[in-house]
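With one protein chain held back, the other chains of the complex are shown just where they sit.
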Amino acid sequence: MTPDISKEMLDKEIEKEADVLLHTLFPICRSLTGDGVRKTLRELSKMANFAIKEIPSGTVCYDWTVPPEWNIRDAYIADSKGKRLVDFKKNNLHVVSYSAPISKTMAFDELKKYLYTLPALPQAIPYRTSYYKKDWGFCLSYEQYKMMDRQERYRVYIASTLEPGSMTYGECILRGTSGKEFLVSAYCCHPSLANDNLSGIVLWTLLLRELKKRKLRHSYRFLIAPETIGAIAYLRKNEKAMKKIAGGFIITSVAGPGKFGYKHTFLGDHLIDRAVHLAFRDRGVDYVSYPFDVAGSDERHFSAPYFRIPMGTICKDKYYEYDYYHTSLDDLRFVRARYLVETFQLYLSAIENLEMNVTYKSLSPYSEPQLGRRGLYPPLGGFQKTGAGTPREQKIVSELDAIRWLMFMSDGETSLLAIAERSGLPLRDLYQTAEKLQKHKLLKITNKT
Amino acid sequence: MTPDISKEMLDKEIEKEADVLLHTLFPICRSLTGDGVRKTLRELSKMANFAIKEIPSGTVCYDWTVPPEWNIRDAYIADSKGKRLVDFKKNNLHVVSYSAPISKTMAFDELKKYLYTLPALPQAIPYRTSYYKKDWGFCLSYEQYKMMDRQERYRVYIASTLEPGSMTYGECILRGTSGKEFLVSAYCCHPSLANDNLSGIVLWTLLLRELKKRKLRHSYRFLIAPETIGAIAYLRKNEKAMKKIAGGFIITSVAGPGKFGYKHTFLGDHLIDRAVHLAFRDRGVDYVSYPFDVAGSDERHFSAPYFRIPMGTICKDKYYEYDYYHTSLDDLRFVRARYLVETFQLYLSAIENLEMNVTYKSLSPYSEPQLGRRGLYPPLGGFQKTGAGTPREQKIVSELDAIRWLMFMSDGETSLLAIAERSGLPLRDLYQTAEKLQKHKLLKITNKT
Partner (left out) sequence: MTPDISKEMLDKEIEKEADVLLHTLFPICRSLTGDGVRKTLRELSKMANFAIKEIPSGTVCYDWTVPPEWNIRDAYIADSKGKRLVDFKKNNLHVVSYSAPISKTMAFDELKKYLYTLPALPQAIPYRTSYYKKDWGFCLSYEQYKMMDRQERYRVYIASTLEPGSMTYGECILRGTSGKEFLVSAYCCHPSLANDNLSGIVLWTLLLRELKKRKLRHSYRFLIAPETIGAIAYLRKNEKAMKKIAGGFIITSVAGPGKFGYKHTFLGDHLIDRAVHLAFRDRGVDYVSYPFDVAGSDERHFSAPYFRIPMGTICKDKYYEYDYYHTSLDDLRFVRARYLVETFQLYLSAIENLEMNVTYKSLSPYSEPQLGRRGLYPPLGGFQKTGAGTPREQKIVSELDAIRWLMFMSDGETSLLAIAERSGLPLRDLYQTAEKLQKHKLLKITNKT
């Protein structure tokens, strides 16, 4: 960071960039495969470069097979006068994702078997998919549906292709020195849905860009791929490396108007969970705590018995929890770039907590060292509860607690994160004070990991 | 079960049988030993056959000795006109259990040393015993006591015998295949007291009959014996077998009008406790949780340091907790056969939970398997929070959670009971879904125990 730009200004800058990206990418029709995903990843990689890779259709990945590539040019339902009542070009949610091509005229009674609505949210177009069963269909608002003429014969047209091709994903590995590697994953298969998960892939890219600027202790494997089949294909392709991953994050639904939330890893109290909790605590932000659930995103694959990678998710308006989830109402009016940046800062803090989680060993283990002769203790002792002291004394006293906890707990096995939990002191303060104590030869680092 | 009889009708049927048994057995004068116990066990064994066995008086069992056999034909206190004021034939609680024979006339002032009342419940005859100290006495309501003529000389008559004989108990072992054995115990030594423990021995018999009909995974050792000396003599006689018991139940006080309760095993979180908790949870029944206490029934023997068998007790109006405990007011008006059957269902559920506590290992451990091509996933994906779907889809979705938890947690070490606890899903649902997944070759059983 350039020192002459304040943190707040930087956040404003990032907010603007996020907003541009949200608007650029929202209209693109993404799915498991196809040019919409390719275009999205190319656009994101302009902000933070990462490799864009392809896995051919038909590739077997454990219990799964990469499906044919799907592309779509146009689709509509028109009445006998040629008026398009439902038009893919107006909203790509109108077509069931992976719909097979069709060009046919049919009575309403036949057509209605292929129509999907959401009576509970009559203005919303629902989001539906049929990846693995060859089918076709249209989604429309219940209000549109009610207005359709039951006697009319409709022209149904889907100009899609389902052909051998490939599935596209993005990957970037940032190498640290500790030998420990974390996974940062987001899924890019959703069409025009803003919070789930356009917001997630934008945050993922901001995070990648930010970490690229830094000297890192740990390695971070950034993966952006379609949900389920993308994650599974990646696991298959990188089985050995993925078996060694220490934990990670799935970034999704991060820019809604609701509360911050955290979905725990399947372990519940893993390093990832603790790093996230301290990120919230030290930033003074409240959050809704969601226990692990098998329903969700790719954590049930990454954390499956063979891999058991603990994956956590910080979100703002968690998927499932908001009414507009998986409907056309999850649009750019629902999300805010500002919320996205707030969640970004929380992810960044959590990762910084992993970075700062060093373990020290006291070089003065027999008792507290004499801090006074090192200028780490106020010259005059005997402070009262109500006592004041000079500003310099105040400053020394304010650091004294961190020094004492560090000297007391640093037995070579207790990490800074554990000390932050026990003492209630911010991890960053402990980290900075520990570095100072190291210079005073009172602490030495015992872990590189 | 015959498929044309509803569960509710069956419960009604059982309720009637229980009611008949309660009325048949209530009047019998039971004690540690004697013909009352024999008659009771013979009656019960008509409903569910079990072996009736005898241990001779004088048999040494660890720190204890089986006492002489006690039988009683008649007993009363009569006034000088021959009028029976206190009459064993009206209520067998009137005689202190194990009273030695006596035939004597004495002044009230002498007699009163042998009279037991309960001023706090003036209409109740208390229940008192003198098993190991040769003594005699009468119990009567405080109201009766107050009306006795202090100047009268009373005739006291107890036609009892205390002679070498034997102690009677019942036993039935149902063999399963798992190699794991549980104990189901009830005590049969109480005279005309309905909740404690006539209700328990009736429930014990219903449970034995029900389990006899079933193919069982575990073995169940059913023991019905007098409290304390019966349990201890049985432990002595079956020391090796009892050392291997995995846990069990003491069935007592199961038909009162009060709340359901559960007295925990001494471990508190043993498999038995967990199976019982899920039985209550999955049936949607609330209960009072009682921690283990050394005061109680035979658990302090079965769970003594050498054996340490964890024993739990489901009850409805737990002993000690209701005012009529160990008094003549604990009679057939206090209990209900319907309550007894409700508690029976809870014991049965707890045992079914033990039976269903299988451990599976995922055969698709690298990620969630592809459920769709097995018909286990709705054809169209992308469900909204408020989404509906067809009835068939709804059905598939309703099982999806169970499938996912099973596939996620089945690592070959985590049992269905643990998955039920973690997921909040009913154990029975998980059990049935697991069997289906086994047919799909997605799970295999790893424990036989």
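Note that the chains take the letters A and B in the order they are written out, and that residue 1 is the start of every chain.
The rule is simple: a residue touches a chain if its C-beta (ideal position, glycine included) is under 8 Å from a C-beta of that chain, and two chains touch if they have at least 3 such contacts.
Just so we're clear, the structure is a prediction, and the values are computed from it rather than from any experiment.
When the whole complex is considered, the residue among B:50, B:169 or B:322 that touches the unshown chain is B:322.
Set against the missing chain, the residues B:111, B:235, B:311 or B:402 yield one that touches it, B:235.
Set against the missing chain, the residues B:126, B:176, B:247 or B:312 yield one that touches it, B:126.
When the whole complex is considered, the residue among A:160, A:192, A:343 or A:410 that touches the unshown chain is A:410. Mapped onto chain B, the footprint of the missing chain covers residues 62-64, 96-97, 116, 118-121, 126-133, 135, 137, 228, 231-232, 235-236, 239, 266, 294-295, 300-301, 303-307, 320-323, 325-327. Although one chain is not shown, part of chain A still touches it, namely residues 362, 364-370, 372-373, 379-388, 400-401, 404-405, 407-408, 410-411, 423.
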